[in-house]
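Quick one: the structure is below, questions incoming.
For this depiction, one protein chain was excluded, whereas all remaining protein chains were kept in their positions.
What follows is chain A.
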């Protein structure tokens, strides 16, 4: 039981952010607090020292036709076991109208020993919408091997399924940390770019010390980058790929 885990009942919260007609609206739901930090930018602030096992957190994003939104987090997310164990759940759903654009780039998620984290991101894009998702999971604090993590990434474009993955990690499980799992990588980085404009982008990849990464083109308008290895190498690789594929 981590000493910093606060007492109190399990959290059940849904925050919302939407943009239509050029107008940004948002509704916080503690401990998920949203702050506008720019004309088309919102930061998610996790208050109160979670997430903890048993928490259920949701974020709904709705972008009208042609609207743009940059979504960030104010800090790394540190997932802890909580008082009664159980999964900590974070579900993000984003609906993008025609020509809308979402850039979801949260800070890293640290899954501490004994924690059980299930995050999901469900993207529903209309034709001509674009989404860039950059995520990084870190297996535990510096002296830890990390807890259990399931990370779902689902995308449909104009109603057609583009990507549906559910990645399993568990630092305490020899099978999932083995060569058929994560290869005991300290960190996993993921970049998903969906939408038109990836012409000429093919598969790529590389190995450098403990870093292994790959980019692959999806069966539809999108590409996926996966990087495994030391935390800083993974972050650098994913950022370089994001700059290449999505610019900025």
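The criterion applied here is as follows: contacts are C-beta pairs under 8 Å (C-beta built on N, C-alpha and C of every residue); 3 or more make two chains touch, one makes a residue touch a chain; residues count from 1.
In this section, contacts and distances are computed from a predicted model.
Undergrad: Would you kindly match the missing chain to its UniProt protein name, picking from "Urease accessory protein UreF", "GntR family transcriptional regulator", "Carbon-monoxide dehydrogenase small subunit" or "MFS family permease"?
TA: The chain we cannot see is recorded in UniProt as "Urease accessory protein UreF".
Undergrad: Which listed residue, A:163, A:193 or A:245, touches the chain dropped from view?
TA: Within the whole complex, the residue contacting the unshown chain is A:163.
Undergrad: Give the residue, chosen from A:30, A:85, A:98 or A:205, that touches the chain omitted from the document.
TA: A:205
Undergrad: I need the residue numbers on chain A that touch the omitted chain, in ascending order.
TA: Residues 152, 154-155, 160-169, 174-176, 178-183, 185, 188, 203-207, 212-220, 224, 226-228 of chain A touch the chain absent from view.
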